[in-house]
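The complex appears here minus one protein chain, its other protein chains still in place.
Just so it is clear, A, B and C label the chains in written order, and each chain counts residues from 1 on its own.
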Amino acid sequence: MIKKEKLQIIGTKQIAKDTIEMKLENIHISETAVPGQFLHILIEGHTLGRPISIADIDKENHLVTILFKVIGSGTKRLAAYSVGQQINALGPSGNGFPLRQEAKETVLLIGGGIGVPPMYYLGKQLAAQNVNAIAILGFQTAENVFYEDKFKEIAETYIVTDDGSYGNKGLVTDLLDKVGDFDCYYTCGPLPMIQAVTSKLSGKRGYISLEERMGCGVGACLACMIPANNESGYKKICSDGPVFLAEEVTI
Amino acid sequence: MIKKEKLQIIGTKQIAKDTIEMKLENIHISETAVPGQFLHILIEGHTLGRPISIADIDKENHLVTILFKVIGSGTKRLAAYSVGQQINALGPSGNGFPLRQEAKETVLLIGGGIGVPPMYYLGKQLAAQNVNAIAILGFQTAENVFYEDKFKEIAETYIVTDDGSYGNKGLVTDLLDKVGDFDCYYTCGPLPMIQAVTSKLSGKRGYISLEERMGCGVGACLACMIPANNESGYKKICSDGPVFLAEEVTI
Amino acid sequence: MNELAVSLPGLKLKNPIMPASGCFGFGHEYSNYYDLSELGAVIMKAATGNARLGNPTPRVAETASGMLNAIGLQNPGVDKIIEYEVPFLANFDTSIIANIAGSTIEEYEMVAAAFNYTEDVHALELNISCPNVKEGGIQFGTDPVMAAKVTERVKRVSKLPVYVKLSPNVADIVEMAKAVEAAGADGLSMINTLTGMQIHLPSKRPLIANKTGGLSGPAIKPIAIRMIYEVKQNVDLPIIGMGGICSAEDVLEFLLAGASAVAVGTANFGNPLVCKEIIDELPDVLSRYGFASVQEAMGKAVFV
Partner (left out) sequence: MNELAVSLPGLKLKNPIMPASGCFGFGHEYSNYYDLSELGAVIMKAATGNARLGNPTPRVAETASGMLNAIGLQNPGVDKIIEYEVPFLANFDTSIIANIAGSTIEEYEMVAAAFNYTEDVHALELNISCPNVKEGGIQFGTDPVMAAKVTERVKRVSKLPVYVKLSPNVADIVEMAKAVEAAGADGLSMINTLTGMQIHLPSKRPLIANKTGGLSGPAIKPIAIRMIYEVKQNVDLPIIGMGGICSAEDVLEFLLAGASAVAVGTANFGNPLVCKEIIDELPDVLSRYGFASVQEAMGKAVFV
């Protein structure tokens, strides 16, 4: 259940250009979070929370890992926190990826940029279920690449960069028909990427994780709507999502 | 000359109830500040600067001491800074106390509450000039008292508390005719105290240090006016003051 | 009597704290954080005649000490609200205020009348910051004549006390308050948001898809306090005050200025427990500043 929690910063390091990996200690989040859920981080001096995906969990040590890119005032402030300090967050927030895959099935994980982090925790969980995973990870350029080695431990991993400065040159979609067969896909990244992926893979069972600017982060303010094929005509990304079945929403 | 400076925090400790002593390292301020001048401290997340008197200077080590009471959001934030961090401030600001006393003259220093700090640096400088100083320091109650020992090194010191929980019971004005003869007085503290002091000592040469809410802290915005007996009819506390001859302003 | 209790037309509140309309949905989400029975009242998200889907996204943007929103009155329509949402809130020991909106006077009347048929709603908050479709989009909330007209017509059909929610986007807030007072309003609720815009530099477009949005949060508190002060000097109606409240000290500032109760909006987003925390801290803050009760603090600012 989502709660307001204090998380203790245990480690923080830059792992790629403008990209920070932060390890946080918290019992409630580490015990209950599933892949695809996020923390709604409440940063001092900021009116609204910052949604950041959970990139990994170490249940034993009560650790939660987040990876974030410094893009504006909130993430800049967050990057300036140091070990020993505490941050406030709501979490675990939203609904994660369904994990009910059969062992021996093959799944495709497609992550773009700062959409890569939730794919890691997901891949780790699926690997633990003996699901066979292939990962296609797209980044702008070589200096943005992170977590390649970690992905290689859990999945057959392909790196793509826009400019070809690392791995394959091009877009994640260029590899979709080159990685072999899979039963289901999971994707998170910029909207144009998700649109391209879902249209190329239409017909396949797929789960997408969406972003939108959020107010409350809990489902009360109706800021984060996405048109949907249900009775009310919409779903809330913060509380019905951020993960949706590819067909249930209109992107 | 007043400049925008960065000051490095070298030490910070609580010396009385809600009262912090902070030692700051800065060459320009330590080399040029005179007693009665202040720092206009620019605190992150706050629109306006916080004026805080210079309580002591150690020229040799480039140290500036300030003492402040935590009363609102700015001083609370300031108290939370720790050793090694830097603060921004304009300074040295305003005009200080005239130090042209003859050696062997006797001066009376009258400080109330958080008006005590500038009296210390002043007293130290006067002592260095072999001026004979008497200090009357008023506080609300015992737990607010600070710097008694330091004052005793430079002046014949009397402590007064409102409730008599330490030193003499009563107001600083109760002692004015009990401390013997003096040639001139200096005072800083709450306005009602300064009003009482100047009216009891009218006729004597006296210098008063005044407070007012400030905008710019440099003389440009006209926030901090005090009616005065000059052509324009006013003086600016931030740049003409904060120290005035008792007769030149109307309090 | 409880030191926090306040009585307003139609409302006997155990304390003066309520979440503001649109910032608390219909309470489901925040009921996970604390027992809604702690609240003085709950003001529901705006109800319109039919379901509305609201504006395209992005609908919110952060600003210095505030935020912009252009949700666009998304709601399931008054009938569904009465069928599904009011019963949920009625489970709690708190008062329920329905915020009503419309594009025509007839829609306002229809929505107001619908709430006559539930026992569980205790007052209406009349949201007049909506453009009147028939009169070519002039806001009800910035024209005293139109504000009076919609107030009078809603009063005529409703059996509930009506609190008119004033828009701050006017030159003369007292004129607006007097107009709705004369039209029969039982109370005022103020302030709604100020219209603002933020331009997103990378895309060179307004960040809010609707272009403009309503500014709320601590940034607007001084405007809210000024308007409540001005209205209180000139109009006799009780005021539900809001605009940037984050703490029990803020609540006291609103009470001193002339509010009889307050609503907390944007602050819920930064801290879902804020209403409860304010309720817990209010007794201490009142006594720190010399008041024995909320009642005693009301309108006690000294303006001379």
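Here is the rule we go by: a residue touches a chain if its C-beta (ideal position, glycine included) is under 8 Å from a C-beta of that chain, and two chains touch if they have at least 3 such contacts.
Just so it is clear, the model here is predicted, and its values are computed rather than measured.
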item: Which displayed chains the unshown chain touches; value: B, C
item: Contact with the hidden chain (one of B:G96, B:G138, B:G167 or B:G217); value: B:G217
item: Of C:G10, C:P218 or C:P238, the one touching the omitted chain in the full complex; value: C:P218
item: Contacts of chain B with the absent chain, listed as residue ranges; value: 1-4, 42, 46-49, 74, 90, 212-226, 232-234, 239
item: Residues of chain C in contact with the chain not shown; value: 63-66, 68, 139, 142-143, 169-172, 194-199, 201-206, 211-213, 215, 217-223, 225-226, 229, 244, 249, 252-253, 256-257, 289, 300-303
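Throughout what follows, only the chains that are shown with their structure count from here on.
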item: Centroid spacing, where centroids are CA-atom means, of chain A and chain C in whole angstrom; value: 36
item: Centroid distance [mean C-alpha coordinates] between chain C and chain B, Å; value: 47
item: Rounded Å distance between chain A and chain B, as computed from the means of their C-alpha atoms; value: 55
